[in-house]
Structures are given as C-alpha cells and as structure tokens.
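Input: a single structure, listed below in structure tokens.
Moving on, here comes chain A:
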Amino acid sequence: MTSDQARALIAERFSGAQIDGTYPITATVSTDQWVAFARFASDELRCRFFSFLTAVDWKDLGLEVVVRVDNLDDNIALLMKTRLGPGVSVCPSIMPVYKGANWMERECYDMFGIHFDGHPDLRRILLTDDWVGHPLLKSYAVDTPHPPYR
Partner candidate 1 sequence: MSAPTVTPKRVELDYTGSERLTMNMGPQHPSAHGVFRAVLTLEGETVIDVDSVIGYLHRCHEKLSETLTYAQYPSIASKTDYVAAMTSEFAYVRAAEVIGKFEVPKRAQYLRVITAELQRVASHLLWLGTWCMDMGGALGGGATIFLYCIRERELILDLFESLVGARLLYGFFQVGGVRYDIPSGWADSCRQTVDVIDQRISEYERMLENNPFFMARAQGVGVISRELAESVGISGPLLRGSGVAWDLRRADPYSSYEDFEFKVPVETAGDCFARYRVRMVEFRESLKIVRQALDKLPEGPISSRPGLKSVAQTRVPKGEAYVRVEGARGEVGCYLVADGSAKPYRMKWRGASFSNLAILPHIIPGHKVADIVAIMGSVDPVFGEVDR
Partner candidate 2 sequence: MLELVTPLIAPIVVLHVVIGIVTYVTLLERKFAARMQSRIGPYRVGYHGVLQPIADAVKLMMKEDVVPTAADKPVYNLAPIVFLVPCMFIFATLPFAPGLGVADLNIGVLFFLAVSSMEIVGLFMAGWGSNNKYALLSAMRAVNQVISYDLPFVFSALIPVVLAGSLKLSDIAAAQSGLWFIFYPVIGQLAFIAFIVSTVAAENRAPFDILEAESELVAGFRVEYSGMKFALIQLGEYAHILGASFLGALLFLGAWSGPGPEWLGPIWFLIKAMLVFLLVTWVRWSFVRIRVDQILALSWKALLPATLLLLLATAVVVVWRANAGL
Partner candidate 3 sequence: MTGEVLAFWVLAILLVGSALMVVLTKNLFHAVLWLALALTGTAGVFLLLEAEFLAAVQLLLYAGGIVTIVVFAIVVTEKLVGERLSQVSRRITGGAVVSAALVWLIVSSIMERPLAITRAPMSGDLTQIIGETVLTRFALPFELLAVLMLAGLMSAIYFARPED
C-alpha cells in the first residue's frame, strides 16, 4: 500500500474527514469517529506503530487531540487529529487499539485535563497527585505561583 492509496482509502471510508498531505497524511475526524478511525488505521492501513498522542490548546476553538501512527512496512505516516470543540474536555480513549496510548493519555490528562473515556487507569503521571490545574492549557499562567507551589 502506498501513501496515496491510503489517502484514497481514508477518503472513501471516512467521508467527513479532512485529509491533507501525503507524508504524513494528516486526517482530522470528528470525535465520535475517533476510536473507529484509530481501529481503521491500525487494522486496515496497518499503521501499528504508535508514535505519540498529545493535544493542542487552541484557546477559544477548544482542544485538539493529535495522534501519530506509522506503518513500518510500507512507510506510511498518519497524523490523526480530532477537535473536541470549545469547552469540551472529554475524548474517547484509543487504548483498546494502541497499548502505547496508556501513558500518553495519562500525560495528556495530566497536562490538559482531557478525560479519556474508557481509559482504565487515568491518573496523573508526571505531576503529583495533589496538583491543581493542568499546566499546558493556555489559561494556565506561567509566572504566577500555583497551588501546591511549595
């Protein structure tokens, strides 16, 4: 499978997706289709290699979750994105599809406060359990002390 075929396949299966680029293919899908798209990427595009999961805070436009997966045999790179929408911080978990999403989603929860539905063990990972707030949100000011700032 080549990148172009993969692009065509995505366009065919997920008509609502915005697709851009060939290496990596950037595909933005709706949050409802998130897990289905991940499963499609893993099973049909054979993008089995889980690179990373993160989020971007677009202030008023809301949070965007970004996942990068690769097909190591055919060298297809896929950047999956989904917009959660303003004020929304719940996203379905792709842990059933990618085991590597476990720690990455925990980190994302830690930093952005995104609740991943279906994650079995959603705890803070880098910050302490008693930390207040989610530092990578743009609303989290940089140079003011935050509790439990000690």
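Structural remarks
Note that contacts are C-beta pairs under 8 Å (C-beta built on N, C-alpha and C of every residue); 3 or more make two chains touch, one makes a residue touch a chain; residues count from 1.
On the choice of candidates, all candidates are chains of the complex that A comes from, given by their letters.
None of the values given here were measured: they were computed from a predicted structure.
When you check 1, 2 or 3 against chain A in this complex, the one that touches it is 1.
Residues of chain A that touch candidate 1 in their complex: 24, 48-52, 54, 56-57, 66, 68, 72, 75, 77, 79, 98-100, 102-103, 111, 121, 124-128, 135-136, 140, 142.
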